[in-house]
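Moving on, here comes subunit A:
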Amino acid sequence: MKRFKVVFMLGLFSILLSPIHLAHSAESLNVYSIWPENWARPMFEEFEKATGIKVNFLRFSSGEALARVIAEKNNPRVDVLFGGPVETHSAGIKEGIFEPYRPPASGVLPARFKDPEGYWMGIADDPLVFMSNNKFLKEKNLNPPASWYDLLHPAYKGMIQMADARTSGTAVTRIFSILEIFGRDEDKAFDFMKKLRQNVQVYTKSGGGGTIPIGLGQAGAGIFFIVDALKTKQEGYDVAISFPKEGIGTAAEAIALIKGAKNPGLGKKMIDWATTPAMQNLYAKYKINFIPAHPEVKTEPSLAEVLRGAKIFPIDEVWAGQNRKRMVERWIKEVLP
Partner candidate 1 sequence: MEAISIRLENISKTFFHRVKGKVSAVNQVSLDVQPGEFLTMLGPSGCGKTTTLRMIAGFERPDRGRIYIGEEDVTDLMANQRNIGFVFQNYALFPHLSVFENVAYGLKVKGMSGSEIEGSVGKVISLVGLKGYERQFPHQLSGGEQQRVALARAVVIEPRVLLFDEPLSNLDAKLRVYMRSEIRRLQKTFSITAVYVTHDQEEAMAISDHIAVMNGGEIIQIGTAEELYLRPESPFVAQFIGKINILPAEVKEVVGEQIVLEILSQRYRLLKGPHDLNAGQRVNIFIRPETLVLTNTFGEGSLKAKVLERSFLGEKVDYLLELDGHLLNVTSYDPFQHGTFSHHQEIGVRFNPDAIHILEEGKKK
Partner candidate 2 sequence: MPVSIAELNPSDRIRRLLKDPLLLVCLIVLWSLLILFILLPLIMLFAKTFEEGGQFTLANVISVFGDPNQRQALWNSLLLGSLVGLCGTVLGFLFAYTAVRTNLSKKWTLFLDASIILPLISPPFTTAIAMIFSFGPRGLITYDLLGIKQFTVYGLHSTLFSETITYFPIAYLTLKAIIAGIDPNIEDMAFSLGSSRLRVFRTVTLPLTVPGLANSFLLLFSASLADFATPLILAGNSFPVLPTQAYLQITGLFDLKGGAVLSFALLVPAFLVFLLQRFWVSRKYYVTISGKMGAQTQIKSASSSIKYLLLGLCLFISAFIFYFYVLLFYASIVKAFGANFDWTLKHYRVVFTEGLKAIRDTLIIAGVGMPLGGIYSVILGYLVAKKTFPSRQGMEIVSMINYSLPGTIVGIAYLLFFNEPPILLTGTAFIIIACYVFRYGPTGIRTTVAILQQIDPSIEEASSSLGAGTGTTFRRVTLPLILPAFFAGLGVVFIRSMTAISATIFLISIHWTLITVRILEKMTELELGVAAAFSILVVLIVFIVITAISLLLRLFRQPGAPEMANILGG
């Protein structure tokens, strides 16, 4: 009886040990997506409709995704890193996790939407915005914040939710925006962030983590990528979108091919598709409020309306990539506690 059990166990083990991906049919692509599932899924489904290639994906926030890919460096489990603010991809170049690839569309893409060496391509633009709860503003007799310094107002004490730089690209983009406002004077910038910290209720794990709480009124205001902020508004929450007069940063959303990918051909096909109007026209269709990167795709009118008059500057992703680790570590040390 025991012998039978041992044989049975060994048999079971060997079945499970066999490469699982054999179970999946020939044409399928493995992707880590930094975009939330609700946006990634429709894109991938359209991709499958267009090319017949099935996409298996897992969603991670940008920091997690980067950590994952680096940890799997010696034996990559995915072929493509899809979406995510570009500073994530920049940081990844250093770690040697990407394979350069220039899709056909790279010719028409503006310089800020492609890595000079081809390690990543831009698929969208995503500015940061301020988002606040209207009821809260009314109670406190405030206008929607129109300046970075507005957020330092004591009325906001304990009512701001923002992303945690350890896990979220939103936070990193925010930090670099602030750095840019202060002319890259780190001490001044961090001083501001420390002051801002006093009003923070909680730093959320994901970039859009604070949107619903603000929508519900559990918090008063926060800083988010426009995609997340507008989604909240579209769902019916009573929130206001505003821009600081000093300006706010925008980060490109990128896509990259993983070095050592098991299906590089399929990965390239996805990059080809994602960098063209084929995918980017779908943003409007699925109500995803990214600004398309491809010059031929028009920004959806209501989105354009929101952006009118806002002062938005691009984040220098090279500089950001080089200094990401240092800034995040400094933020953890000085601002977070």
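Selection criteria: all candidates are chains of the complex that A comes from, given by their letters.
Operating definition for what follows: contacts are C-beta pairs under 8 Å (C-beta built on N, C-alpha and C of every residue); 3 or more make two chains touch, one makes a residue touch a chain; residues count from 1.
Fair warning: this is a prediction, and the values are worked out from it, not measured in the lab.
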- Numbered candidate touching subunit A, per complex, among 1 or 2: 2
- Message: Could you list, by residue number, the parts of subunit A that touch candidate 2 in their complex?
- Response: 1-3, 5-6, 9, 12-13, 16-17, 20-21, 23-24, 30-32, 36-38, 41, 56-61, 63-64, 66-68, 70-72, 74-75, 77-78, 158-159, 164, 166-167, 200-206, 208-209, 211-213, 215-219, 235-237, 325, 328, 332-333, 336-337
